[in-house]
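Just passing along the structure, written as structure tokens.
As you look at this complex, bear in mind that one protein chain is not there, while each of the others sits in place.
Chain lettering (A, B and C) follows the sequence in which the chains are written, and residue indices restart at 1 in each chain.
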Amino acid sequence: MGSLSSLPGADTCDIVALAGVTKRFPGIVANDSIDLSIRPGEVHVLLGENGAGKSTLIGMLSGLLQPDEGRILVDGKVTQITSPRHALALGIGTVFQHMMLVPALSVAENLLLGGPWWQRPRIEALEARVAKITRSLGITVKLHARVSELSLGEQQQVEILRAMVRNSRLLILDESTSMLTPKGIDELGTLMRRLVKQGLAIVFITHKLKEAAAFGDRISVLKLGRKVGEIPPERFRALGEQEIISQIVDLMFGKQKDDPEAVERPIRKVSVEAAPLLQVTDLAAAPTDNAPGLSSISFDIRPGEILGIAGIDGNGQKQLAEALAGQRVTTGGSVRLEGTAIEMLSVGERRQRGLRYLTDDRLGEGTVGTFPVSINFFLKQVGAPPFWRNGFEQRAEIDKRAAQLVREYDVRTPSLKTPVARLSGGNIQKVLLARELAEGAKVVIFNKPTYGLDLANTLASRQRICATAARGLAVLLISTDLEELLSMCDRIAVIASGALVGTVENVDDARTRVGRLMIGLAA
Amino acid sequence: MTGLFSEVFLGALMFGAVTAAIPLLLAGLGEQMSEKAGVLNIGIEGMMLAGAYLGFVGAFYSGSLWLGFLTGAAGGVAVALIMALLCVRIGLNQIVIGIALTLGLEGLTALLHHFQFSRSYPRLPAANATVIPLLSDIPVIGPAFFKHHLIVYLALALVFGMRYLYRHTQLGLNLQAAGDKPAALDVAGIDVIKTRTIAVLTTGALAGLGGAYLANVGAGLFIPFISNGAGFLGIVLAMLARGRPVWVLFGALLFGVCLSLTTAMQVAGINIPTDVIQMLPFLAVMIMLVLFGRRASLPAALGIPYERGTR
Amino acid sequence: GEVKSIAILTPEEGTDYGWNQQGIDAARAAGKAAGVEVVVAQGLGYGDVRPTLRELASDGASLLIAHASGYNTSGPEIAKELKVPVAIVDTPSGLEKGLVADYTLSGHQGAYLAGRLAAKMSRSKSVGIVVSGEPPSWNSQSAAFAQGVKAENPEVKITYAVIGPAAYSDAAGGKRVTESVIASGADIIFGQGNGSSFGMLQAVETTKAADGGKVYFIDVIGDKTPIDKGFLLSSVVWNIEPVYAAMINDLKADTFGTKSYSIGLKDDSVKLLKTAAIPDKVWTEIQMLREEVISGKIPVEPVYDAAAVRALMTSVAQ
Partner (left out) sequence: MSIDTPSVNATAPDPTSAAAARRDILHRLLMTLGPILAALVIAGCILLAVGVDPLAYYGYVLEKGLFSPLGIQQTLTRMAPLLFLAAGLIVAFRAGMWNLGGDGQFLLGAVTAAASAPVFVQLMPAWLALICSFLIAAAVAMIWSLVPALLRGYQGVNEIITTLMMTFLGTSLANVLVKLVFRDPGTTVPQTRTLPVEDRLPRLFDTTITSGLLLGLAAIIIVHLVMTRTAFGLKLRIVGANPRAAIHAGLGVPGLTVAVFAISAGLAGLAGAVDIIGVQGNVRADWNPAYGLAVIPAVFLARMNGFAAIGFVFLLSVLSIGGESAARRLGVPNHFTLVLVSIVLIVLALAEYVDHRYNQSRKA
């Protein structure tokens, strides 16, 4: 073992440095001798495809996982981060990729978790402290609301706030922008800048290269568990946004086109005279404890058309999708598929008629995590031939078709038998896509189809969605990512508080008009 | 017949109801704590039996009821320790281990009783009551509620202690988080395993104490299978109470009162088979469930062992 | 026929100072007297004893004594299956020559005397009956006890309480219910229950009667004198040895299965336990009553049915 100074990344001004850190999971090396230095005053952006090993790395920094090899240096000293508690004590605060709040507790109680057990929770002290922090961050947090009543975006803010309340010196944000609106993302960016100015170190994981270029100081790129490149701050400052992006793309994918996110909107012919495939009239649903209701939602989609639903997360998008799919009870209005009313049909019957719903909750409802990949392809066809005959499973048929879909949709899985929850989010998404686009689809509802996907997967998914429309299907695309909507839709409707506040043709000034609608102004 | 229902008799009936309710209360409070923290503790019947046996042994040989309660609680903790090791620390199936512990303690305590007491059947003297001045002079209510052994008042105080614990302390928050979303508790820097272990051991102590009360005060002796399903009733009470200690108290008293009602009806000469009367408390609860039974809010992670970093 | 060994099967361990212990002790005594080996299978529970019956038969037992009313379906079946003599209880109609004999044990005559005794001795003119379940043999004693009390003194109040449908090991229940019955005024408790009877005993020992004096306990079947602390007034003691001895003799004489066996006051196979708590004068009176019962001058009919017992109790409670 060489001396410390000979190890790359073991710089004295690092808060945390990784030296040759390796982590293996059964069958895979998730992190392969990674060196990394994290410094105060810097936003260190971690980039990499789905499954590249970013979250694993974070797991080790936050005490959830222990490295198999290599070491972690904190303030220059080799430190074993044995538990999350230890990590917090070292000043490492993490906002995890998956929500880490207790839904049944209030925001305040969640922030208080972790105090000495015999104490009364010190709400008053917390209130004062939170007030100070939120003022300096420019966010508002409903301290006494239950977490289960907050939108995902609000929950993410609470998690960031938690890290701040804990006096973190190093703040780790794992895909924290995936749930935010463009405005929210900008705010988070400003916030990060403000924090690093105060001397914090930030590790920021994202799949969006523009965010990386806009908010970062230093960029590290992971690929298949290895670190394949780093852009240090000196270089970073010297380059413009486009140059940075093209460098990253070089690192991640080899040479490619300049701005991969600037997808050309494919030109599709939507025939104006064609009868709408999907007609929704005055759809309404009652609000529940933690979700807004729907009121008088009306729109129609013609064959080959993509209708976008824009809006800030938590404004009824999910309720709309569920109401259309039949998973949510409606209190009025009609839904017509090819002219036939389907609002009284069950989920299964609607699917049978060609209405497909790709959920945004992949693990929660989209898949059965413990079941093999192969079965998850056919969850919505259980009992249907040729995969089941007379009620009996035809394993050969299932496997044959599953293997075909795995190839066709490029699902990266160790085997067909692998429990689907073991796949990375992007690959789970491909399974869902394959399932929903199977034979007989006429209208497809996509709910946040690229949420959390890496660049390549995002592009592939978008292409599939466009191809879907091009085949003459009607597509309803729900997304919080305005760029995505602008790049794909024919028309964009804006939802707010469970009602459509306006619909805009996706032509030149659509961006401004949608933006105005989203912040409550007339288009 | 009016003569039958003298003050003394009614007082004794209510006194009996409270006495019968205390073991259920302690078992229910204990189970509630485990469940809050995400552990379904089916071994509670075994913990009660361990508490009953050791509690009796302690009280009998030392001559001190208090020492008996102490050894009883320790017995419960000893069984809980096995449960905590197997189910919390290494994550074995809680139902398998719970049932196994119950079966094992049934057998073990019966075995020990056989070798130790099955010829002499020792019995303890009456537990001396702590008479609360003034209050105990109220007719019927006085003898029913204010002439019990001190441990009864402590058990009642415990209900409010638990309530305070759950509502107003950090530990209460931790327990709830351990049951609802253990990963969130873990990343907040609290050891989930330790939190759950504390909960399970507390359950053991309470169940053991309940068993000791059952043997030492309820019966004044130990015989095999003395708990007679009280642990399982405790599980039912804890689940019905939905995390609220005061509801456990109400439930335990309901069962105690129903038992006394059985006696009262018989003494009054009402000719109803005991099987039918026996069904009353369950029937009452079932009807309540049918009428008002909305989604029972059990902790989301109940029964699921926690292991850091898995999903 | 030849009798080499007999086996007795009991549902609980033979250390209960009651049904199981009396059965096992009697079988041992009868076997010893006849020079026959005795195999004891105890603590078998109330489930299926066919496996044990078969095994004991295959081990060569000449007689299987199925000493529980729960065994009276399986007993005759195994007797027929394996051609081994089996003795069962509570089934007088089940006799089969050479195979099945019945011994219906009822201490009702003794319980009647116990009732007379209780009525004489009760200071408060109020007595209680506490049972942990309602099997036929207990029912007949409860009923006879009540009849005895009323025959002695119609003014004496009787309180009847069942702890629970099958609360045989509910000692705490036994204590609780007994305390309630004492609170209702009773100063003598006639108690029947396996494990729970120790709870009744404990209640009697730790609770004072309304007049501040002692409460007394009347036990059944066994003799709890060895563990008494001075509260045992009497017991309706069953001695089953003559029954088993007669069975062995009948087996030898090839007359097994031709008659039912029973116990009663006449041959002292049912008798009232004399304790120091019973004044000699009272005891003499009881002994005279015993003669009248034996002679049939006082008829005591057994009542086995639980509903009938409860109806009787309701009528005498008024």
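The working rule: contacts are C-beta pairs under 8 Å (C-beta built on N, C-alpha and C of every residue); 3 or more make two chains touch, one makes a residue touch a chain.
If you're wondering where the values come from, they're calculated on a predicted model, not measured in any experiment.
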Inset, instruction - Could you list, sorted by label, every displayed chain in contact with the chain left out? - result: A, B, C
Legend entry - Which of A:26, A:116 or A:339 contacts the chain that the document leaves out: A:26
Inset, instruction - Just name the one of C:21, C:62, C:91 or C:269 that touches the chain not displayed here. - result: C:91
Legend entry - Of C:41, C:127, C:203 or C:278, the residue in touch with the unshown chain: C:41
Legend entry - Per the touch definition above, residue among B:101, B:124, B:162 or B:199 touching the missing chain: B:101
Legend entry - subunit C residues that touch the omitted chain in the full complex: 13, 40-48, 50-52, 54-55, 58, 69-70, 72-74, 77, 80-81, 90-91, 93, 133, 135-136, 165-166, 304-307
Inset, instruction - Since one chain isn't shown, list which residues of subunit B touch it in the complete complex. - result: 40, 86, 90-93, 95-97, 99-108, 110-111, 114-115, 224, 229, 232, 235-236, 239-240, 273, 275-276, 278-279, 282-283, 285-286, 289-290, 293-296, 298, 300-304
Legend entry - In subunit A, positions touching the absent partner: 24-27, 325-327, 346-351, 357, 359, 361, 364-372, 374-375, 379-380, 382-383, 388, 391-393, 395-396, 398-399, 402, 415-417, 419
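FYI, only the chains that are shown with their structure count from here on.
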Inset, instruction - Could you run down the chains that neighbour subunit B and subunit C together? - result: none
Legend entry - Whole-Å gap between the CA centroids of subunit B and subunit C: 35
Legend entry - Chain centre separation in whole Å, for subunit B relative to subunit A (CA means): 47
Legend entry - Chain centre separation (subunit A, subunit C; CA means) in Å: 76
Inset, instruction - Two or more other chains in contact with one residue: find those residues in subunit B. - result: none
Inset, instruction - Enumerate the residues of subunit C that touch no fewer than two other chains. - result: none
Legend entry - Residues of subunit C that touch subunit B when the two form their complex: 13, 15, 17, 134, 159-162, 164-165, 167, 169-177, 179-185, 195, 198-199, 201-203, 205-207, 210, 226-227, 229, 306-307, 310-311, 313-314, 317-318
Inset, instruction - Using the touch rule from the top, collect the residues of subunit B that touch subunit A in their complex. - result: 168-171, 173-174, 176-177, 180-181, 183-191, 297, 300, 308-309, 311
Inset, instruction - In the complex, go through subunit B and note every residue touching subunit C. - result: 4, 6, 8-9, 11-13, 15-16, 19-20, 23, 114, 118-121, 123-126, 214-215, 218-226, 228, 259-260, 262-264, 266-271, 273-275, 278
